[in-house]
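Next up is a structure, given as structure tokens.
Complex shown without one protein chain; remaining protein chains in place.
And then chain A:
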Amino acid sequence: MAEAAESPGDPGTATPRPLFAGLSDISISQDIPVEGEITIPMRSRVREFDSSTLNESVQNTIMRDLKAVGKKFMHVLYPRKSNTLLRDWDLWGPLILCVTLALMLQRGSVDSEKDGGPQFAEVFVIVWFGAVTITLNSKLLGGNISFFQSLCVLGYCILPLTVAMLVCRLVLLAELGPINFMVRLFVVIVMFAWSIVASTAFLADSQPPNRKALAVYPVFLFYFVISWMILTFTPQ
């Protein structure tokens, strides 16, 4: 291209050559590929980590997961402002707690006419859909917590109520009466308060400061419904 060749040999002339003038003479034919893939090779550290957890024994995996769940249980029982529950969330703990609670609340429904007690599916659905609703509510109120983190916290904070259920079941082995009822009422109220305090300690930081009450109220309702189911449970 003669025009283009002229410009390098012409330093500082009165008519400077425009930048893309020679471009019009170039035509792109279909043979030159103008697309392709850009692959970023995976960092070898990540690949090593994957293969190491895949090749370990099942016992190791289970023990590691159980230890993580147990550590989170401790955090719920002694609630301090920490973000262990939030940082590595998992849903194993909530699942274990929910299944335990639902199994204990189940009645042997021999007589279908008096089937007024909660069944397994009912408790399960209440816990999970309640948790989903509260999570959506806190997100809509402007909270900066992710969906699964919130589910994780709410699920783990059912632990005190599960303990209350166990205690109630033991107390119900004794003779029924007003004292029995008072003991159960007291235990359930204490555990209900504990659940709310624990979940507030984790969730309140994620809300804007003037709206904490708006986010805590549905949590209160949620645990109230579960506590009520526990309190009114009587074995046939």
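Here is the rule we use: contacts are C-beta pairs under 8 Å (C-beta built on N, C-alpha and C of every residue); 3 or more make two chains touch, one makes a residue touch a chain; residues count from 1.
We adopt the following convention: contacts and distances are computed from a predicted model.
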From "Sodium/potassium-transporting ATPase subunit alpha", "Protein YIPF3", "Aminotransferase class I/classII large domain-containing protein" or "Response regulatory domain-containing protein", the hidden chain's UniProt protein name: "Protein YIPF3"
Selected from A:74, A:103, A:136 or A:174 as touching the chain missing from the view: A:136
Residues of chain A in contact with the chain not shown: 7-13, 16-21, 23-25, 30, 35, 113-116, 118-119, 122, 125-126, 133, 136-137, 139-142, 175-182, 210-211, 213-214, 217-218, 221, 224-225, 228, 232, 234
